[in-house]
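One protein chain is absent from this view; the other protein chains keep their places.
Letters A and B name the chains as they come in the text, with residue numbers starting at 1 for each one.
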Amino acid sequence: MWEAARTILKQLFQKPATNIFPAKYAPESTLSFLDMVAREEVKLHPPVTIPPNFRGKIAYDRENCSGCQQCYKVCPTRAIEWLPEEKKIKIFISRCCFCAQCVDVCPVHTLAMTEEFLLANYDKYADELVIIDSGELPGSVKRKKPAAGAAEEPAE
Amino acid sequence: MNLVIIIFGSALLVFIGGFFGMLYRGIDRKLVAHMQARVGPPIVQPFRDVRKLLMKENIIPDGAISWLFNAAPFLALVSTGSLLLFIPLFGQPALLGTYGDMILVLYLLIIPSLAFVLGGFASSSPYATVGAQREMIIMMSYEAPLAVVALGIAWRISHVTAANPFLMSTIAEYPIWSLLGPVGVIGALLMLFTLIVVTVGEAAKVPFDIAEAETEIAGGLLVEYSGRNLSLFYLSDVIKAFAMSSLVVALFIPYNLSPLLGITSTVGGGIIDGLFFLVKVFVVMFFSISLIRAGMARFKISQASTVYVLAMTMVALVGMLLVWADFVIRM
Partner (left out) sequence: MIQEETKKATYTIPVGPIHPALKEPVQLMLEIEGERVVDTDVRVGQVHRSIEWLGMNRNNPVQSLYVAERICGICNICHPFCLAIAVEQAANITVPDRAEYIRVIAAEMERIHSHLLWAGVAAHEIGFDTVFYRTWQVREEIMDLIEYVFGNRVTKAVLQFGGVRRDITAEQIPRIRKSLDYYKSVFKHLRRVFLEDKTVRMRTRNVGVLSTEDALKLLAVGPSGRASGVPKDVRQDQPYSAYADLNVKAITPDIITGTVVGDVYDRIIVRLLEVKQAVEIIEECIERMPEGPIMSEPKMPRLLKLLTDAAGEGVGRVEAPRGEDIHYVRLEAGQSTLATWKVRAPTYVNLVAVPTILRGMQIADVPITFASLDPCMSCTNRVLVTDRVTGRKSVMGYEELHRLSVEKTKELQR
């Protein structure tokens, strides 16, 4: 009883332990709040710092992809769709379980996990949630580009 | 008293009681949140809650006794509002203080709980039935210590004045502390402690919120209520907490600030007394509701009943005995 009483009186005078991301109280209207943030009238409180090697939203360097289908074979949730004509993949974030198996498996390091985690959306297939090409990734191992019209290089 | 003044004053009092009840509920939630290292809702949240509830649909379950189901919230709000007419608020005498005394207040305190119980039984849900049974038991249990405390104070005052000792104005005129020696002060402190524990039960907060236990019976009494009916119950709940705290203040801390400061003008004195009253109510609510709510687990119904009927009645009786002993010694 006394331990609880001591704890609550101590905590009454301390700063709350909550990380007040994005704002202290829920705004009356979310959309007007986001407008105010865009116009820089209100500052969002940042979230807790993200550690390195965090498994967030996936990024895909389409140009570098060799079409080996390894990621397609190991995805537990079938979030990766294999496009046979173009020999590339398409990733559906609404199915992704963020296990990063595909990242580990890729021989040319064309997939990477970013730090993004704010992925809420009304539409499962919105543009932000279907990854077709994220551009060049830092740290990807560039493979030799095939000559125009030549067949794809075989996988490792 | 002029009928117009009574009607107008009653309506005004219910509004004021509702406003301050919700304000104090918001302050209580904020304080408890900080005690739990959280940020908590803003202080105006109860106002928003009532506004939201009034906008929601009023659903009446198929098997419920619909006239009783709809009447119970009104009964609760009306009876809680009538409580405010007989308790001195804001340092002024009670609006209908000459028409009813403390015994009437004690009886009136039963009616809101009874309305909750009726609402629970009319709900045709096993959870509500269990909640209503528990509320009945708690209601019966805390009457005993409450009555003993009221008797103790009134008995002591009856030896000082020939006026009706149960009248709230008499109690305000003769604060209990000034009539007692050191032994009696201990007795009065015991009675104050008992009354604070009874306040927690009346206001239905942890550890005595058994009738509305969220984790055990999914909301208990109020499980089937929604929309306007629930908002009426909510309002009656906040006003009852405010009224109960005002009762504690009226019985044990009836002092006014303006005579001490020497302010004789009625308006200025009234404002100072009103603000001081709000501070007193805040102190009572902090110690009885917020602190205890944050620091204890919920009791079982058998334990709660035992605490009230055995332990608290014993404490109140000992307090009353000490007050009697003090009176005999000082004679």
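Definition applied: contacts are C-beta pairs under 8 Å (C-beta built on N, C-alpha and C of every residue); 3 or more make two chains touch, one makes a residue touch a chain.
A quick note: this is a predicted structure, and the numbers were derived from the prediction, not measured.
Within the complete assembly, B:G295 is the residue of B:G17, B:P145, B:G201 or B:G295 that touches the hidden chain. Looking at B:P207, B:P254 or B:G269, the residue that reaches the missing chain in the full complex is B:P207.
Remark: the omitted chain is touched by one listed residue; of A:E3, A:E85 or A:D127 this is A:E3.
From the set A:V42, A:V74 or A:V130, the residue in touch with the chain omitted from the display is A:V74, counting the whole complex. Listed here are the subunit A residues that touch the chain not shown: 1, 3-4, 7-8, 17, 48, 51, 53-55, 70, 73-77, 97-101, 104-105, 113, 156.
Contacts to the hidden chain, counted on subunit B, fall at residues 35-38, 63, 121, 124-127, 129-130, 133, 206-207, 209-210, 213-219, 294-303.
Criterion: only the chains that are shown with their structure count from here on.
Inter-chain centre distance (subunit A to subunit B, centres taken as mean C-alpha positions): 53 Å. Against subunit A, the residues of subunit B that register as touching in their complex are 31, 33-42, 291, 294-296.
Subunit A meets subunit B in the complex at residues 1, 4-5, 8-9, 11-12, 14, 16-18, 20, 24-25.
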